[in-house]
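Inspection log for the structure reproduced underneath, given as structure tokens.
One chain of protein is taken out of this complex; the other chains stay put.
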Amino acid sequence: MSGDASDGELVRRVAAGDTEAFSGLVARHRARALRYAVAMLGDRADAEEALQDAFVRAYRGIGSCREPDRFGAWFLRILVNRCRTRAAARRRGAALFVRDDLAVERAAARPDGDPEWREEIQRALARLDALQREAFLLKHVEEREYEEMARLTGARIPALKMRVKRACDRLREMLREVDHDRTG
Amino acid sequence: MNGRIAAVAAAAVLLALPPALAAQVDRLAGRVDERTLAAVTALVDSARASGVPATPLVNKALEGASKGASGERIAAAVRALAGDLAGARVALGPGASEPELVAGAAALRAGAGPAYLARLRSTYPRESLVVPLAVTADLVARGVPADTATRTVLALMHEGVQDADLVAFRQSVERDIALGAPAGGTAAALAGAVITGEPVMPGNNIPPPRPRKP
Partner (left out) sequence: MSAELRLPVEASAGFEARVMAAVRRAPAPLPERVWAWLGEPRALAVSPLGGLAAAAVLALLFAGGTWAALRTARAPVAAPAAAAQPAGGAGSVVTFVLVAPRARTVALAGDFDGWDRTRLPMRRGASGLWTLDVPLAPGRYQYAFVVDGRQFVADPSAPRAVGDDFGEPNSVVTVSGGAPRGAGGAL
């Protein structure tokens, strides 16, 4: 059963011709991947399309995944690029925020979730510059090291650190105002 | 053949050539000596029988003339090119355009092999192969082994990569080679990146070292 096979095993099976084994990889990685895509693109429909596109490309190029046990990191690189392409192709200029009703509903059902807070965070993220948002998400949500981030994005480490710092400062500012409004 | 006989022979052949070809060969008049003109004219004429166009052959002769090469060297270069062009004509078929033949000849000169040209043609019977053939030749000229170059181009085309991206791919390979990456491995790593749509950054695609076999 796919549930027990490691990423490495699944990748090798897909590369050997077992198409259905790919569903195991999709099931295992989709929630975290979608987390990045939604936060990055601000729109669930866009995010799901970007994610689907990324999965198909990963499938087609599976043979070039040189370290099958690190499929997640390899896949993230494809996803980062798909999100960039998608954002560039959007006709609307500035970063976008669309209220994600489904997430809000689910968060409400969770004891530790706070749907309104999540929505505010998402709004704030949407107002960041795209590269800053990307760097912030990779560092603080996907928890990648700067070296890996450099490989993922093609940017140099000092530039990435600057982007993360600026993103944090901006977010803190924006969310502090929100907090004020909520509690004040 | 002494100079005068050569001139007469050249004139005879020129008169027998169709006007378009004669006009081509005429570009050489005054740029090369009589003997060389006769030799090249004869080569152009016999190449015509194998379906080889005159323009690239005359260009090659003009190149030699411009660079001050000897008549023998010019004739040798034209002969070699005619051979490559004839091979490209056979492999690419009667419908091949002149630019395709020129690119095909370059790929053959690079060591691609006629089977590669024939396979490209049979897989893509109705599309221009100028860029795939040119990119193949260019990769080999930069040090990518011929068999790696042909397999990489075939793999990229199989994925539907278009001409502009083939050119971009070649540029990325060249950049990485200039940065010190091994030619064959770089071509493969970059081909993978093109297919999965990852960002292709200079120096970013040097493949991880393979473990040594015991």
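All chains are identified by letter, namely A and B, in their written order; residue positions are counted from 1 within each chain.
Everything that follows uses one rule, which is that a contact is a pair of C-beta atoms (placed from the backbone, for glycine too) under 8 Å apart; a residue touches a chain by one contact, two chains touch by 3 or more.
Please read all numbers here as calculations on a predicted model, not as lab measurements.
*Asks:* Kindly note down the residues of chain B that lie in touch with the hidden chain.
*Replies:* These residues of chain B touch the chain that is not shown: 27, 56, 58-60, 62-67, 69, 73, 76-77, 80-81, 98-99, 102-103, 106, 109-110, 123-124, 127-128, 130-131, 133-135, 137-138, 140-145, 147-148, 151-152, 154-155, 157-160, 162-164, 167-168, 170-171, 174, 177-185, 187-189, 191-192, 195, 207, 210.
*Asks:* What residue numbers in chain A mark contact with the hidden partner chain?
*Replies:* Output for chain A: 14-17, 19-20, 22-23, 26-27, 30-32, 34-35, 38-39, 44, 48, 51-52, 55-56, 59-64, 102-103, 106-107, 113-114, 117-118, 121, 137, 140-141, 171, 175.
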